[in-house]
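One protein chain omitted, others in place.
Going by the order they are written in, the chains are A, B, C, D and E; count residues from 1 in each one.
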């Protein structure tokens, strides 16, 4: 089992979740975070342009069985890109996906664990 | 050493923390998150019932030495269940526990690392 | 590749980020959390002193290539300590650093993965 | 920003130029001398004091509305939504003194649609910049300086377009919105205001104590039309959209209630019995509306929501607005108590019909406004000769209905034209991508709550 | 929800029916003609203006109180706590016009407990729905329409039960609470109000300028009793419970201070010297209270908390309430400055005694109220014949004490009965599990701050 941690742009949250549901990956945990990468996001402050040190992002955690990993990652990548038609690539700041190994998962309601609990 | 990540219902936070302390696992990191599983939690909006896509949850992170893992997990499961007397099970939405392997831990104050730093 | 999770005192965030940037580790994800360790932080409530059960902390996540791990950890430790001149140590509550193994990283914008995506 | 440094220099120039012009204009102001002249009617300091207070209270409704709407929007749109109310203060605040007042309360134009009745719009070049009334007293209300009346009315002109904004919240471009309310105020509000209050052809017939027809119905229908034309928000209704801050909504509702006292009681343009009666019925209707809404929710859902309570308050307040000074306590209680379920139904229906009147401007202001305007006839303090169902009464009922219909059709049609126009020219609907990113960031370059991020 | 679609149909029916009844009732209204009649006393527009303003200002205290209490609750209870204030507007707002006013200011009943003195409660069927005073002037205050007085007093009736809510915040069921304040207002507030202000047997004896005895003491003791009966919140005092939003608390305190000007200065039912004196002492006492509280904190903790500052403001305001018009600046400063340490001690003691008066309703309103009611005798502007410790003075001191004691015992006992009654029948205490989940979600199906979640 793997834990897939994806950091994406807030405005893509809905799309990504929809895409995951369509790929029937229903369960996910979401949290706010602020990140620093190459993203630029300029704010106004009394007529001055301010570049915040940290930019709001959204963090998804999805625990999946190994067989699902590739598919999940692909789904997220596709949904989370702000596709730029010219270069068929996304934008800076679109985010990262980190895959971590899981040793065990337990479903609290039933106490069962392992793959079946994912 | 393992990192135990538990996603539980917000209303169980106090109980779980109490239980952990009783099992003298004092150190823990808590954060808000919103999750999607099988939970149902209906809101009212001007007389209409609304089912939010994401439900507020609380996320616990506990780094423990291997010997503690089992005990910690059991403690959380017991404390976090909304026990349903008929079936001695919890409810949907009670949450998940994910166990991750840790390579090293460092205590910032002293710089020491490894088991002693947990 | 490793995922370095650091829990630090909020007032040290700026310093730590500066230190990381100087050690050219630019990319980082930050989120709020509240923690419980040995920290003490007393509040006033209508003339009574109250000790909150959980203390606000900040959580940093940094994915780095193996070669960077040691350096990153050292940087954080140095920057995050509330150095006490007498004992050249930090204070309680200065926080923890947890190092997790990463299986893979994907950069969403390009889809590339592995070390180059960090 | 190269142009900035020069600004200071431009100033002295500007000042002198403008100073001279204003003075020049001032000269030929025919009424100016009056300002000093003692000839004019005496001032009633008491009435003036209450009208000044009312003006201030109605101004308080703007931030109130901003909080009410802002709190119901999603986090990423909270500022954009509040801006809709605040910018109305800026835009209409300026147009009103320049020409708005003249168009509402100037000499009536195009009279004679009906014999012995006024026309469609007012005008008086001297009233531009409120020049003619700068020093006069008692023209629009006994014993008060005319400027006070102008300012009091100005607040109404400001809040009306701001009300509309709720209908297409979270999906409108700021620039387009500004142009829209600017035109809407001149082309719709001013004529309606003149027709019903300012000496137009319905003045004196239709009872509209504090603006049910002029304000709430017109805003309600305008909102509905705009919402239908612009279509739903991205993701509506599939993904649930949560109010970002209900405490803000409650506070907003509180300020609205407070301000409404100025709104209704002030509309008596006096400080006496009528004022007291208006304030009393306002209080009674609001309370009754709130109570009946939460009772309905309690019956249907076994829960009473805070949003429900404040929606009930609003329904009650809107329903009593046209009736405030003319119905006694029982009537006020009934109007308020019945307005709530009516609006409640309207909101549910909206859900079923599936169009996206984001904050239920029509569902609440439109519906309650219509209900109040017509329902008031049943509870008039001074029943027309012949009582209920008497002839005079039926005429009154017709007048009311007429007022409602005119306001609905006129505001509806012209709004539609405006919306299309503005959307085609300046662009009104916000692109899906910008909707995703949120108005605050894309349109205003800000974030409402720095506090939820780390810095 | 099948019943909903039918609603509209029911309306016309309802309207007609109700319209007819109201009109019918209207007929036999003996005083109605007066409304028109010129016979009645002239209106003083100035006084009326100020009383209208005061009424509005006191209304502003309700959202103010909602913010104050709401901000001190925990995040999961913020709406539920605010609802306690808002729903009071709805419930008492309705009952007051129906019968509350009649019970407070109607002809006194059961007179003769004391020779030459009034009775226990007022009543006048004509005053139901404020019918008898719909058009009258000057009965309750010189030169003002009686309705204004009724509305001004109504706000007091609304805020008093809302104050109690703070004592058992975060652990009370909404339904039970609604029933409770409904009964409390009729069975406790109305009699007390009548006894001390409305012509009852203490009227004219005990000095209670703006409601120290009637409002703050009764609310304080009621809160204490209820808190003791319901017991502490789950987890109290073990787990620390943080105010969810202190900025809200500060704003609330600000609005309360502002509203209090209407509350105290308005109680002079005039717009003149007494009014000015009341406003002045209010201002002075509030400032003194705030200052002395933060000084104490500074001395003891080397820190001055914002909650401390606003608690001091409140303590000062409550203490001056019964005295407002009757003490000069020095007295006001002293009362305010001494009220703070007194309340401070009370709050600390509560902590030691370990009962859970959640937001210190007794600790602040009760204690400061009692202190003010009795302490004012030392600073009266017009000292009774014989000065301090003179005979007349002692009588006055006794009157004050008597008022306090009566209010304490009557409100205390009846409240206890009510709480038990309501708890047994409708249920007042919130189950532990629901407390864990939070009132907002379980009772109102809402969440205060959508913003802290992602959507």
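In this section, a residue touches a chain if its C-beta (ideal position, glycine included) is under 8 Å from a C-beta of that chain, and two chains touch if they have at least 3 such contacts.
In this text, all values refer to a predicted model and were calculated from it rather than measured experimentally.
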Residue of D:22, D:125 or D:431 in touch with the missing chain, whole complex considered: D:22
Residue of E:310, E:406 or E:422 touching the missing chain in the full complex: E:310
Absent chain, residues of subunit E that touch it: 44-47, 49-50, 53, 57, 74-75, 78, 143, 239-247, 250-251, 253-255, 257-258, 261-262, 265, 270-273, 275-277, 279-280, 283-284, 286-288, 290-291, 294, 298, 300-301, 303-307, 309-310, 312-313, 328-331, 333-334, 338, 341-342, 344-345, 348, 375, 378-379, 381, 383, 387-388, 448-449, 452
For subunit A, residues in touch with the removed chain: 43-53
Missing-partner contacts on subunit C, residue numbers: 10-12, 14-15, 32, 34, 41-44, 49, 52-54, 56
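The criterion applied here is as follows: only the chains that are shown with their structure count from here on.
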Interface residue overlap between copies subunit D and subunit E, same or different (over half shared): different
Subunit A on subunit B, rotation in degrees - Cα superposition, rounded to nearest 5: 120
Centre-of-Cα separation between subunit E and subunit B, whole angstrom: 44
Centroid spacing, where centroids are CA-atom means, of subunit B and subunit C in whole angstrom: 21
Shared-contact residues (touching 2 or more other chains) in subunit C: 30-32, 53, 100-101
Multi-chain contact residues (two or more partners), subunit E: 239, 444-447, 452-455
